[in-house]
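Excluded from the complex is one protein chain; the other protein chains are retained at their positions.
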Amino acid sequence: MFADYSMAELTSIFAMQAFAGLILFSVFVLMALGLAIIFGQMGVINMAHGEFMILGAYITYLTSHIFSEYAQNLFDIYFFVAMILAFIVTFALGALVEWGLIRHLYKRPLDTLLATWGLSLILQQIYRSVFGAREVGVTLPDWLMGSVALSESIEIPINGLFVMGLTLIIAVGVALMMYRSRWGCQVRAVVQNRTMAGAVGINTEKVDRMTFALGCGIAGIAGSAFTMIGSTGPTSGQLYIVDTFLVVVFGGASSLLGTIASAFTISQAQSTMEFFLSGSMAKVLTLLVVVGILMLRPQGLFALKIRR
Amino acid sequence: MLTKFPGSKKPHSSLRRRILQGMLALPAAMLLSHSALAASTAEVNTTGLAVTDSTVKVGILHSVTGTMAISETGSVQAEKLAIDQINAMGGVLGRKIEFIQEDGASDWPTFAEKSKKLLVNDKVAAVFGCWTSASRKAVLPVFEQYNGMLYYPTFYEGLEESPNVIYTGQEATQQILAGIDWVVKEKGAKSFYLLGSDYIWPRTSNKIARKHIEKLGLKVVGEEYYPLGHTQFNSVINKIKLKKPDVIYAIVVGGSNVAFYKQLKAAGIDMTKEKPLVLTISVTEDEILGIGGENMVGAYASMKYFQSLDNDNNKKFVEAFKAKWGKDIVIGDVTQAAYLGPWLWKAAVEKAGSFDIDKIKAASPGIELTTAPEGYVKIHPNHHLWSKTRIGHAQLDGQYKVVYETKELMEPDPFPEGYQ
Amino acid sequence: MSYHGFKSYLPQQDLLGFALLAILLLVIFPLSMDIFRLNLVGKYLTYAFVALGLVLCWGYGGILSLGQGVFFGLGGYCMAMFLKLEASNPEATKIQSTPGIPDFMDWNQLTELPFFWQPFHSLTFTLIAVIVVPSIFAYFIGVAMFKRRVGGVYFAIITQALAAILTILIIGQQGYTGGVNGITDLRTLKGWDIRSDEAKYILYFVNVAILFLCLFAAQYVRKSKLGRLLVAMREREDRVRFSGYDVSNFKIFVFCLGAAFSAIGGAMFTLQVGFMSPSFVGIVPSIEMVIFCAVGGRLSLLGAVYGTLLVNWAKTSFSESFPELWLLAMGGLFIAVVLAFPNGLAGLYQTWVAPRVDKWLANLKTPRPLTTNPLESRS
Partner (left out) sequence: MTISNVSIGAKDFVLAVEGLTVSFDGFKAVNDLSFYVDENEIRVIIGPNGAGKTTVLDLICGRTKATTGSIKFRGKELTKMKEHQIVHAGVGRKFQNPSIYEDLSVFENLEISYPRGRNVWGALTFKRDREVIEKVEEIAEMIFLKDLLGKEAGLLSHGQKQWLEIGMLLIQNPDLLMLDEPVAGMSVAERKQTAELLHRITKNRSVIVIEHDMQFVEDIADRVTVLHQGKVLSEGSMERVKTDPKVVEVYLGH
């Protein structure tokens, strides 16, 4: 398939393809991080993760409207404001959901799955009633939608770079929080031994609520960022759910590093296969390989061998 | 056959001429419709449909929930508008139309269930509905078994011709051939990259496109399908960059659409430069709303209707539509086709002088609508519409500017010879 | 002492429940509904097969599969392939470029029937395939997963991924499968028009009869030692293992059984509705079927049937009157069932109705102690 092309063309295509893989990787990490925190640290399956992302996207849509109505001159930077707002709103909703729903179900992980599925249906309908059944178009600042020409034939999408940067910041931030902050220490303590953590004076309820809310908040940021590359509609959240879960499960639930490694593996596999095969087959093969590996190694890529 | 819209009491001269032509063409129908107006319910309804002396029930069957609600909402609005307008003019055979709306919930078996409910329980005289081919395929046996009438609005792949369905959208050849001929002739396109969502309509359409392209002696350099709902197109965009086609022929649908065009733009493919040129048959003004005009500007679409169409019928239609559903609303090809449904049905009933399905079936071929927003349309004996195909050029504001329209009406050809 | 004595596979109260369900399905519904509604009920009952399988897998075995739609779909497709071949006789398809093959193959330039379609000319083969194909598929998944002790949430997510894979495959390979449209326009079964009202009546009763066979089979499993082992495994998997049982084999068995039930439901669906579509294979219907089971009570076989009927009836009537509210209601139902009534309808029945029925039964006969099998008292 490459016989007709010059060396320079091939190099640039491969460079761009590698970059496409990296963007996909960042997208996966961003999708999965929030879920990884919730699932990995709390064992809760949040089927409404996609809907939290879409909430972030809708917040971005609203912010863009407000800015274009009232602060046209600041439109270039509205996106940052939108992301912060998206985080705040989804964080708050996450805390509310934890309080109203999740905290009653910690002992029944499979039931959280059903309850959050119910939640996702409700959220979808609310979006449909509030924002209409049609997709909304989020207007982005021009500077986000262009591309950088690295050489004559290598062009890198700016929004891809943006997503990568954002992913990096959030991943590092989460890692710092989990492994360096007092709060992270508490979260890990609660995960390991809830009773004991409670006994030494950690407010486990509060830790749970914050953890869940943080996971949702990150989903909100991800959703906000995805307005650059995807659609915003009542049911758009469903597009992400299978991929997201697979990334988290494949990574080994309790390890953030695992989530990142698995996002990398899956994204590279998928983007390479998409290049050489047709899109549908690439997707099927990727999923099959992931499921296959999970069958061989059910604990995921990175899982601690623990003493029982 | 005088199917007028409210407020069109003083038809434009050319319009009047066309109406006169229509009248001349169908004097028998005129007579029938006049005599029918006075007819009793027992006469106009011999098969026990839900028709009373003052009302007639019809069904509207679209998805208002689920993933397809995004697309089908416009059709529901158009059909309701048409019904309102018909009622304002006195209804059909003197009977007001009442509609029963059912939700297909983006789920094909639900469509089948609801269509059966409409036909068997509610005994509706006609159903306006369905959007995806899959939903139509699911309800088709129901309509044939219980002898119902379906007005189906979407452009689709063809390969079907049912006496119980009037296809008010274009079938694939109508939509595709003119578009390809146009890019070849006007833009000098030599090579094409075919891209689509992975299901029957894009695949069949691309098959027709490929056949036609190859018949013209030109080249298809790639053909690819992505699962419905796919959101990552960077790899295929790279492939496109590698192959350097003159035209990207895109039949991507739903949420994937948004992802595809946004990523295409972000990857540095500026569609206004037309290198490559993007030609689509799946993005109407409705979809642009989600994609964003700034991400779509420069693309070409080949279909039979654009909101910006400059004629009196359309102006009135757009005005009425916005008055009813809000000023920010946009109208796409399918929405307009859905709007035709109730009018075509009304015309058929009046021509047949009866609500009986069999009589409507027999009366339908040859029915003309001079007042259609898209212009003149006429039902072909194969139950599809004769219509013109137009090329729209996407503008920054999310509207298409019509840059070309076929001189003649395109004949619908659902089973194209050699394209199968 | 009541604990010994040969256990009855159908204790009194269960017997009463089965009898009531039989009266409802075989007498009350057919007498009170027109054929349209009855056919709808028949369609709902095909989902009850899936819910029944889920009661065994999930309620008893603790294995939550979010991919039961896969098996429902496989069963349905097997049946649909047979019916489609019958509907595509050369005469009916003479306008095609290759007469005698299904229309969608012709549209996709296939010129001969693919090899795996060939055996579906035979009804016997088809009927066997309806059960065997999904069971074998379930067996392979089961071996791969349970032998490696994948369970709980992991299993749920992997089955979900499988559902996604199969949907993409079916839609992508439309020349062989009918793609997103599914296999439509099915007309006759061995020359018998399945679309006529009479056929619909007969199919309804056949469906109910098969459902009862499956109910009895499930009841047998539940009351056998295997049923108690499943409960035991759900509670203390290690203990069962250290009592000398190969736990994975039991899980595989019950998963396969659930798959077979679902597949029968799928085949009956195809027969009664007249087509099969990939929309059943996906994730959403699979999860919906879990909720049918949860509403009925995940530990109750009869509850699965009632739950399915209730949710679908609500869905139909709700979406007829307030389509916009349907999702809210459904979502609310999910949450309410999980939070407030984890044992579903059956749980409510056990708390409020059962004690009275017990009393009534006890008064009816000479008083004697009822069995105190805890399983019964909770199911």
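Each chain carries a letter (A, B and C) given by its place in the written order, and its residues are counted from 1.
Just so we're on the same page, a contact is a pair of C-beta atoms (placed from the backbone, for glycine too) under 8 Å apart; a residue touches a chain by one contact, two chains touch by 3 or more.
Just so it is clear, the model here is predicted, and its values are computed rather than measured.
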Full-complex contact with the absent chain, from C:L21, C:V130 or C:V221: C:V221
Touching residue (missing chain; options C:L25, C:A51, C:V240 or C:L310): C:V240
Candidate in contact with the missing chain, chosen from C:L186, C:V231, C:A260 or C:L309: C:V231
Chain not shown, touching residues in subunit C: 1-4, 6-7, 220-221, 224-226, 228-229, 231-232, 235-236, 238-247, 249-250, 253, 372-375, 378
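Keep in mind that, in the parts below, only the chains that are shown with their structure count from here on.
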Topology of the chain contact graph, where touching chains are joined (line, ring, star, complete, other): complete
Where subunit A and subunit C are represented by their mean Cα positions, the distance between them in whole Å: 34
Whole-Å gap separating subunit B and subunit C, where each centre is the average of the chain's CA atoms: 38
Residues of subunit B touching at least two other chains: 64-65, 198, 225, 227
Contacts with two or more other chains, residues of subunit A listed in rising order: 125, 128, 238, 280, 283
Residues of subunit A defined as touching subunit C within the complex: 39, 43, 45, 101, 104-105, 108-115, 117-126, 128-129, 238, 241-242, 245-246, 249, 280-281, 283-284, 287-288, 290-291, 294-296, 298
Subunit B residues within the subunit C interface of the complex: 64-65, 101-103, 105, 107-110, 112-113, 116-117, 120-121, 132-134, 137-138, 140-141, 145, 159, 198-200, 203-204, 207, 225, 227-228, 415, 420
Contact set on subunit C toward subunit A in their complex: 58, 64, 66, 144-145, 148-150, 152-154, 156-158, 160-162, 164-165, 168-169, 171-172, 283-284, 287, 290-291, 294, 324-325, 327-328, 330-335, 337-339, 342
